[in-house]
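First, the structure itself, so that you have it in front of you.
Complex shown without one protein chain; remaining protein chains in place.
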Amino acid sequence: MSGLLIEHLQLRIGAATPLRDCTLQVRPGEVVGLVGESGSGKSLTALACLGLLPPQTTSSGSIRIGATAVLGAGEALLRGVRGKRLAMIFQNPLSALNPFFSIGRQLLDVVGTHFSEPRPALLARVQRALERVQLGATFMQRYPHQLSGGQLQRAMIAMAIACEPEVLIADEPTTALDVTVQARIMRLLKELTEQGMGLLLISHDLALVSQVAQRVYVMYAGRTVESGATRELMASASHPYTASLLKAQPRLGQLQRRLPVIEGQVLPATDTLPGCVFRARCRRAVEACARQQPPTLQLRAGSLVECHHPILPALQAQELNHV
Amino acid sequence: MSALMTPTESLPAAAPTGAARRPSWAARLRRHGGIASAAGLLVLMLLLSLAAPWLPIADPSAIDLAAKLLPPGAGHWFGTDSLGRDILAQVVHGARISLLIGVGVVLVALAIGVPLGLVAGYAGGRVDSVLMRCSDLFLAFPPLLLPIMLVAMMGPGLENAMLAVAVSWFPWYARIARAAAMSIKAENYIVSARAFGASHARIVWRHVLPNCTTPIIVQASLDFGYAILTTASLGFIGLGATPPTPEWGLMISNSRSVFLEYWWTAAFPGLAIFLAVMAANLLGDGLRDLLDPKFEGRLA
Partner (left out) sequence: MSEAVIAVRGLRKSYAGKGGRVQALRGLDFALPPGRSLAIVGESGSGKTTAAMCIAKLAEADAGEVVLSGSDILAANARQTVALRRHFGVVLQNPLTSLDPRVRIWRSVIEPLQVHEPALKGPELRERALAMLARVGLDGAMADRLPHQLSGGQLQRAVIARALILQPRLVILDEPTSALDVSVQAQVLNLLCELRDEFQLSYLFITHNLALVEILAQEVLVMYAGAVVERGPVHQVFARPRHPYTAELLAAVPGQPLEPRLPLANAPAAMQADFTAAEHGCPYRLRCARAQARCTEDAPAPATGPRAASCHFPLGDHEQ
């Protein structure tokens, strides 16, 4: 079984449980989206995969890359995994690259850490990585401050794929970029997966994720509340939160005077009351929602939803208007 | 810290909790151990020094050659110096002077340097250049040399020594204030204030100044200690306090020739300086935390 598998991941920091239950899978060559807003725990999930959590965090559940268990593993094992089997790119490329060194030097550092080959071989790897992200050889000598936002993000992607990881985690990779540059980076990321690399694309923007991902997981308050094939999810979401999120997103060409909003605020991480995490803001809440954790239902093949009162596929047309 | 530690979401501890009223000053003070003990120590020293005339201790200037250089013991807890004066009495009376020196020097340096730096940093351009070159003149001198020169010109005496030290120190505060003003100037809330028509004076007084207190306070608390040390050094070379003032530095100076055999003549004033300076440093750390609007009383 290869790729990334996270099962029932839970993270606790002090009195807060920022991640209550996260389950997701990224198969080789697959693009998977992880959508959630601030406080949903999506970035923590990514950090947990790489063993980059703050020291006082207690965790349970499992994270596996291929057959290797990553959660709770020792530093030595994690060092072998980071960059080589599992890589990550971040939102702000300018702060992820060291301003003091040239791009080429930083790329060489990365490949040099994982491959003990002679320098010409390392250089060849670096050049290949740059080619794959469509940056010419001249970028080897350039420094971060000389590059534009899009070029920096490509450089960071190059660093991440230089060792040909099995899965790449991209945490809001285009939020800081202009919309046309964003489109190009998205296309680049999709092309990179055609050679067998899996991609976990984390974003708060469901529309963005829907452009490239085959499957999407939706997170709310530290739980993966819904998952499924992108097209189906976008057309007819089962979880009330997903449906609300879709409606709250402004879309081009749709005359909207008022956006349907989700009342209330995100559940704080310190909340320990029983029941569904979305109950306080859900218009479809029923009595069971306040008492019990909702069951995980499979309404369609390949899709899961945690809900007592999900929006059933047959009733989509009417229901979406009520939510 | 690289981007690795700055994910798009903040970790729960940093997320706005929408908490109820901030803990009161008293509550925050109680929870911060460092500042409480430091403040306590300084307050104790101050009280002792103010109460000095009424305390059951000897007269610090009472010379008794028969009792000179007595070790710490029954009648004289800190011993006596080479003129028979009780060291405990001198240390206690001297506390008032030293604390006054510390506060006075720092206040004067702040009063000159901070406005200068704020104006230079906020105004930028030529105003900045002119003001900074003026303050650079003072920075060009080695730290102790300028006060020595100034005191030599003005004549020895504690007030002159304090003024000389303050005047030679203000450039540091000017620099700190300038750097802070320059970075705050670009913040959105300053731009917004200009947008609704706030005058420059209002912006500097209400928005720039309060937000640049942190680095200034840290420097000021460190300097409180240095001020005491520097004035003590000046006293040591005869350019500061004049006898029979019981100033700690002067006491150490007076004990120069004998302290190798009679350790208490230098040890106790030295210990007093040490305690005062350490308390000042702790106080500075604590003040910086206390004044941070985000600090809610969690122990550092």
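Read from first to last, the chains carry the letters A and B; within each, the first residue is number 1.
Here, a contact is a pair of C-beta atoms (placed from the backbone, for glycine too) under 8 Å apart; a residue touches a chain by one contact, two chains touch by 3 or more.
The shown structure was predicted, so the numbers you read here are calculated from the model rather than taken from an experiment.
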| note | Per the whole complex, from A:69, A:121, A:137 or A:261 the residue touching the absent chain is A:261
| task | Quick one: say which of A:105, A:128, A:204 or A:309 touches the chain that got left out. | result | A:204
| task | Extract the touching residues of subunit A with respect to the undisplayed chain. | result | 37-38, 134, 148-149, 151, 178-184, 186-187, 190, 204-208, 210-212, 244-245, 248-262, 265
| field | Missing-chain contacts mapped onto subunit B | value | 16-19, 21-22, 187-189, 191-199, 202, 206-207, 210-211, 293-294
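By definition in this document, only the chains that are shown with their structure count from here on.
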| field | subunit A and subunit B, separation of their C-alpha mean positions in angstrom | value | 50
